[in-house]
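Working notes, structure below.
Missing here is one protein chain; the remaining ones are kept as they sit in the complex.
Each chain gets a letter, A, B and C, in the order it is written, and its residues are counted from 1.
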Amino acid sequence: MSFNSFGHLFCVTTWGESHGPALGATIDGCPPNVPIDAADIQIWLDKRKPGQNKFTTQRREADEVEILSGVFEGKTTGTPIQLMIRNTDQRSKDYGDIADTFRPGHADITYWQKYGIRDYRGGGRSSARETAARVAASGVARAALHVLCPSLEIKGYMVQMGEQTIDRTRFDWDFIDQNPFWMPDAEAFDGWSKYLDDIRKSHESVGAVIEVVAKNAPAGLGAPIYAKLDTDLSAAMMSINAVKGVEIGEGMASAALTGSQNADEIYLGNDGQPSYSSNHAGGILGGISTGQDIVVRFAVKPTSSILTPRKSISKSGKPIDVVTKGRHDPCVGIRAVPVGEAMMACVLLDHLLLHRGQVGPENGGQIG
Amino acid sequence: MSFNSFGHLFCVTTWGESHGPALGATIDGCPPNVPIDAADIQIWLDKRKPGQNKFTTQRREADEVEILSGVFEGKTTGTPIQLMIRNTDQRSKDYGDIADTFRPGHADITYWQKYGIRDYRGGGRSSARETAARVAASGVARAALHVLCPSLEIKGYMVQMGEQTIDRTRFDWDFIDQNPFWMPDAEAFDGWSKYLDDIRKSHESVGAVIEVVAKNAPAGLGAPIYAKLDTDLSAAMMSINAVKGVEIGEGMASAALTGSQNADEIYLGNDGQPSYSSNHAGGILGGISTGQDIVVRFAVKPTSSILTPRKSISKSGKPIDVVTKGRHDPCVGIRAVPVGEAMMACVLLDHLLLHRGQVGPENGGQIG
Amino acid sequence: MSFNSFGHLFCVTTWGESHGPALGATIDGCPPNVPIDAADIQIWLDKRKPGQNKFTTQRREADEVEILSGVFEGKTTGTPIQLMIRNTDQRSKDYGDIADTFRPGHADITYWQKYGIRDYRGGGRSSARETAARVAASGVARAALHVLCPSLEIKGYMVQMGEQTIDRTRFDWDFIDQNPFWMPDAEAFDGWSKYLDDIRKSHESVGAVIEVVAKNAPAGLGAPIYAKLDTDLSAAMMSINAVKGVEIGEGMASAALTGSQNADEIYLGNDGQPSYSSNHAGGILGGISTGQDIVVRFAVKPTSSILTPRKSISKSGKPIDVVTKGRHDPCVGIRAVPVGEAMMACVLLDHLLLHRGQVGPENGGQIG
Partner (left out) sequence: MSFNSFGHLFCVTTWGESHGPALGATIDGCPPNVPIDAADIQIWLDKRKPGQNKFTTQRREADEVEILSGVFEGKTTGTPIQLMIRNTDQRSKDYGDIADTFRPGHADITYWQKYGIRDYRGGGRSSARETAARVAASGVARAALHVLCPSLEIKGYMVQMGEQTIDRTRFDWDFIDQNPFWMPDAEAFDGWSKYLDDIRKSHESVGAVIEVVAKNAPAGLGAPIYAKLDTDLSAAMMSINAVKGVEIGEGMASAALTGSQNADEIYLGNDGQPSYSSNHAGGILGGISTGQDIVVRFAVKPTSSILTPRKSISKSGKPIDVVTKGRHDPCVGIRAVPVGEAMMACVLLDHLLLHRGQVGPENGGQIG
């Protein structure tokens, strides 16, 4: 019921503002005896870290994580894990001029209307910097998943950037980690690069669609009706800054299909396990995983922090033109890729724990 | 942490199976002194009720709600409200042949894999019949909203049925309640009718996209980061049976926009309140309502309960052709309209209570 | 966050008023495949049922439980279980005269001050009749415990009634089920009977202390810091009507002991398991069970519903003498015995599920 927490048994609470002394994540409910150290978490933080190329914000944060509790002699103890990341490159003066101004498309106005106070520096709590804490937490989740479900693989990638979309016939898993967009279509890369460069040079920004897939998740994860796996995944993805839409499997496009087109037919695979003719369902039926790939997509809106002037008002109600100088990403969707992966990892671990809590370590029903 | 509950302070737990003796909703946390009686709830149940025309399942349920607790002399007492709906038209024999069969696109197989037991009659707990309980609960939520926020108006309607879409230039609020599809485009109605009739006659089904709008919601509802208003709305909509995608405002289409296209510019309205040049944000910035219309859309997949044979397996792993006889809807999206409205009502009331709990009765910051 | 729920994974929400049409319990999170039918639950309800002898209220309720959901072909399905008990002997007219009066020692005044409305009939929601719902829920919990932890035994008994206390040197387990007080001291029975008869005849009531013991609970149940086993047991017992104190093991008396008197020394038992020289700890160290008997005690105040006149005020503030006619228990503590057992059962099951959720099916550390 906490406003800044997610997860039922693997419960993550993030805290911290963009320009405060530090931010972090408090993890409660992690299984004990999971091997982990700061380096295991740092890998994922580095993937998300800003300033790595010309397509992401030039703010340079070391994003070094400290483990303050819950780990002893290289293993989790089952008690709360506190992960802290010091903010080091806060140029607050960049933001002084927005103290009394509401940037269009940002949370400035709503935080003010709700709370009557806001830490305006860099967006404060509403900054995407908060996602560093999630990514740190996901390092712990991944370590636990590695123990509980070693064959599970989670991968995120960009399938659309602005008006550019990938060609799925050229889908290349290996290319994803070899380009700054985490895109799976090598042939399209140059076009996307030029496109984003033009966006940046024209003082604009652009949105994106990210897809996150979990392979080899066991069947049986999830629960009716309001703790469905897809419900929790949707909430997890929608909680990421700037996300405006979430899809499972076929997503919004399922509306245009007929029942016979959409329903994935079931076979018995050679391994004696159920197999499917297709995966319109995105690996989830009735809120419970089928054992197929779990497929989630989400749309990230273009950041409103742009050099192009936009009309707004000041706190006193006066009209004003807003130009966001600061240091910003032309496509924030790029850095949303590791964040989407992080949320998938946390949600899946949570549901693994929930499942063995209620049902026990094994799935219930046998087939064949 | 309950699997079958939603809401933080206005907490709804639904229970019951399609073919059990009854189903219902347990509501905890309703404000006291809200005028309510069974008739106020029945209005909304009747809107969702099956068997009202040729486009919805011919199962005929009275769907009469009984208030078993929490209401005294026509007012809520602040204690839990139990709403019960007896099942009266359970033709369980229709379902005997699926006891050992997994219908493609249904939760039959995943419930079995998870629990090792399932009430197969009519899909048991995974049946869309569960949504009657939500709609009943929303009757209470609406009554409370009527007291707390009398100008609030919630309206759902269909904007896409299969390959048919509305023309928004012809948007007609009044027509929504005058047609069985809850569609806002009178001119398109005949085409949609013929289209769905053809779908039904060809033993098929089709998906839909529903939009739900809340007008006159106050600014300041919602909370960072994991109890955002859009996060909770997404979870609420994704928890509805057959939903595969959820959008806020511009939704998935926001990915193709630039920052200057997407960011809604801010003005000071004649009433001294902030006003916006557009509503790409869907009334939510940073997870908190702006005071604009709150706009949510969700896609409902075509039901997999069709007369067209589909391949599947039995519990023993044998291949089998599945034809779903029963009584089903060619477009379950139609009946999802009142369900989407119900979830919007419950989520908004919950956030109103959360807001006045944390911040107090008034929004914090003044403008102008 | 629900006001009328308890339990983390095995979550029970009770609903209903003393003189409404029905009351019951909504159980969410029960493990699937637990054999259960209404008769298994009725056993425990019958133990709590009023009107069984001259020492308990003469209200005669059948207290017949109906299972409305979550059980299929004699087994739990893992989905929510709704248990309903119809109220049949509501003599509301007994209560008409308290509509505008606040009975001293009752919740009449606080419900009014909080909610501005109250169902005054029989105390409404604040009536001890609510405990029937908990006892019903515990029937399900016991059935699940029987599967998960078959050697577990839970037993409650009265150790003090008013000024009468048991002599623990005469403790007789078998006698507990053979007398209306659930007391373990056969020799003291006649004295207690006469004592309570005198109390009743003098239009008075008297308090009691109940002890509940769980034998053969596994080591490792509980969790730091705010979901300790003793924390949850305390909350569970304190939530029972009229309870004013809760003790674990040595309880309040531990304050007078020295460290060497209080700390239970540890041995290795013949079975290779840790054994203890004593059980001052009540089977719980650091919030986690040791494998010893779990021992909880709670004090029940004397009911304020007595024929002796007491001074109070009416809703309009006028002084008034209150004599509670109705039908009441001279020692409500008697019927609190099965209620205390019920709470123990629900809390232990919940912690078994939590433990296997976080840690897995086995306890972590081996000794010896």
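In this text, a residue touches a chain if its C-beta (ideal position, glycine included) is under 8 Å from a C-beta of that chain, and two chains touch if they have at least 3 such contacts.
Computed from a prediction, not measured in an experiment: that's the story for all the values here.
J.: Of the residues listed, C:Tyr115, C:Tyr157 or C:Phe181, which one is in contact with the missing chain?
T.: C:Tyr115
J.: Considering the whole complex, not just the chains shown, which residues of subunit C touch the missing one?
T.: 1-6, 8-9, 14, 102, 104-107, 109-118, 125-126, 130, 160-163, 199, 204-209, 219-228, 230-232, 234-235, 238-239, 241, 244-268, 272, 274, 277, 280-282, 284-291, 299-306, 308, 310-313, 315-319, 333, 354-355, 358-359, 363-368
J.: Pick out the residues on subunit A that sit against the missing chain.
T.: Touching the chain left out of view, subunit A contributes residues 1-5, 8-9, 11, 13-17, 20-24, 26, 28-29, 32-33, 66, 68-70, 72, 75-82, 84, 114-119, 124-125.
J.: Please identify, in ascending order, the residues of subunit B that touch the omitted chain?
T.: Interface residues of subunit B facing the absent chain: 1, 9, 29-33, 78-79, 224, 353-354, 356-361, 364.
To be clear about the criterion, only the chains that are shown with their structure count from here on.
J.: What's the distance between the Cα centroids of subunit A and subunit B, rounded to whole Å?
T.: Centres of subunit A and subunit B (C-alpha means) sit 26 Å apart.
J.: Compute the distance, rounded to whole Å, between the mean C-alpha positions of subunit B and subunit C.
T.: 39
J.: I'd like to verify one number: the distance from the centre of subunit A to the centre of subunit C, where each centre is the average of its C-alpha atoms, in whole angstrom.
T.: A distance of 45 Å separates the two centres.
J.: Mind pulling the residue numbers of subunit C that touch at least two other chains?
T.: Subunit C, residues with two or more chain partners: 1, 9, 29, 32-33, 78-79.
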